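One structure is given below, encoded as structure tokens.
Missing here: one protein chain of the complex. Every other protein chain is in place.
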Amino acid sequence: MSNSPVTVEQHGPELLHHFVDAEQQRDAATLGMWLFLGTEIMFFGGMFCAYLIYRFWYYNEFAAGSRSLDIWLGTINTAVLICSSLTVALGVRAAQMGKRKLLVILLLLTIVFGLAFLGIKGVEWYQKFEEHHIPGPSFNVDDLVKAYPQIHIDPRHEQIYFSLYFAMTGLHALHMIIGVGLFVFLTYYAWKGRYTPKYYTPVEMGGLYWHFVDVVWIYLFPLLYLIDRKPLR
Amino acid sequence: MSEHIMSSKLYYTIWIALLCLTVVTAAVSFVDLGRFNTVIALVIATVKALLVVLFFMHVKYTSEKLTKVVIVSAIFWLFLLLVLSMADYATRLLS
Partner (left out) sequence: MSTVAITAEREHYLNKEYGIRSWLLTTDHKRIALLYLISITFFFFVGGFFALLIRLELLTPAGDLVQADTYNKLFTMHGQVMIFFFVIPAVPAVLGNFLVPLMIGAKDLAFPRINLLSWYLYVIAGIIYVHCILTGGVDTGWTFYTPFSTAFSNTKVIEAGVAVFIIGFSSILTGLNFVVTIHRMRAPGMTWSRLPLFIWAHYATSVIQLLGTPVLAVTLLLVVFERAFNLGIFDPNRGGDPLLFQHLFWFYSHPAVYIMILPSMGVVSELIACFTRKRIFGYNFVAMSSIAIAVFGFLVWAHHMFVAGISLYSALVFSILSYLVAVPSAIKVFNWTATMYKGSISFTTPMLYALGFIGLFTMGGLTGLFLACLGIDVHVHDTYFVIAHFHYIMVGGAVMGYLGGMHFWWPKISGRMYPEGWGRLAALLVFVGFNLTFFPQFILGYLGMPRRYWQYPPEFQVLNVLSTAGSTILAVGYVLPMVYFLWSMRYGKIAEDNPWGAAGLEWKTSSPPPTFNFDEAPVVTWEAYNYEEIPAPAEVPVEQ
């Protein structure tokens, strides 16, 4: 390829010069994003491994800790994320069809849902703070020990549950914040008309990332909130 | 990535399914099914994840095999980590 500008029919400013054509660029971006999501599976996976082992060892403490989480807020948050995945998917579709205004609305809705999720998470964390369930100097699970006299709760093991709870939901929340930030950029550029049926790759890639963060939560919810909600004998 | 434009109706259907499954998984957790509680919770989670991956992330409609290879490989690798670590933990007391 000479150093002169590529003269391809669909060549717009978004075609980067080192690619042969727009299709190669889109295929590269897609593969790159999926590979990145693969690394994220391993990234969260390390924590899932720690969770798995300690859940086996300290089932009672994990169950008690799980019960102390607010199942209503957890379920609502799961629903919020599912709604956000819907708006993302509809948004990609709007971009495919060239519907700029609809795309912007859907992207904004996604951001709203994302912020709602973070807000609810903040409320949950604050609840944990008030209950002294945040690992650290003021950690105290006497309330759980008293609440479940029929099983033995070791506060040290309970602390492991909550450490993993905050580490896993914290890492997830960080990914949500990054996602919201990404979508702010996407919304701005969408509003500016940058995305057309011929070029909406960033929206698609942002969508893939957002869906992935949703899928992580889909697993975190039962693993953290639903360990043991059976009626106590 | 496929150029195939999905119908919004399909998206709404998946959305409803995901919400229903969420309610189900939360409700079932209150029923005493012994060890099956965990199994069911994970099965439902996997179904939800599959719905998101296959439909929202268009994996069902892509002609690109490599996408599926990447997803399966990553999940398989995670299982390697979990299973081989558990091989140690599960057999420690046998020694």
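Just so it is clear, A and B label the chains in written order, and each chain counts residues from 1 on its own.
One rule holds in what follows: a contact is a pair of C-beta atoms (placed from the backbone, for glycine too) under 8 Å apart; a residue touches a chain by one contact, two chains touch by 3 or more.
Computed from a predicted structure; not experimentally measured.
With respect to the full assembly, the chain omitted from this view is in touch with A, B.
Within the full complex, the residue among A:Gln127, A:Asn140 or A:Ser163 touching the omitted chain is A:Ser163.
For chain A, the residues in touch with the chain missing from this view are 1-3, 16-20, 24, 27-28, 31-32, 35-36, 38-40, 42-47, 49-50, 53-54, 57-58, 135-137, 154, 156-157, 159-160, 163-164, 167, 171. Mapped onto chain B, contacts with the missing chain fall at residues 66, 73-74, 77, 80-81, 84-85, 87-89, 91-92, 94-95.
Everything below uses one rule, namely that only the chains that are shown with their structure count from here on.
Those residues of chain B that touch chain A in the shared complex are 1, 3, 5-6, 8, 11-12, 14-15, 18-19, 22-23, 25-26, 29-32, 37-38, 41-42, 44-45, 48-49, 52-53, 55-57, 64, 66-67, 70-71, 73-75, 77-78, 81-82, 85-86, 89.
Only residues 26-27, 30-31, 34-35, 37-39, 41-42, 45-46, 48-49, 52-53, 56, 71, 74-75, 78-79, 82-83, 85-86, 88-90, 93, 96-97, 204, 207-208, 211-212, 214-215, 218-219, 221-223, 226-231 of chain A touch chain B when the two sit together in their complex.
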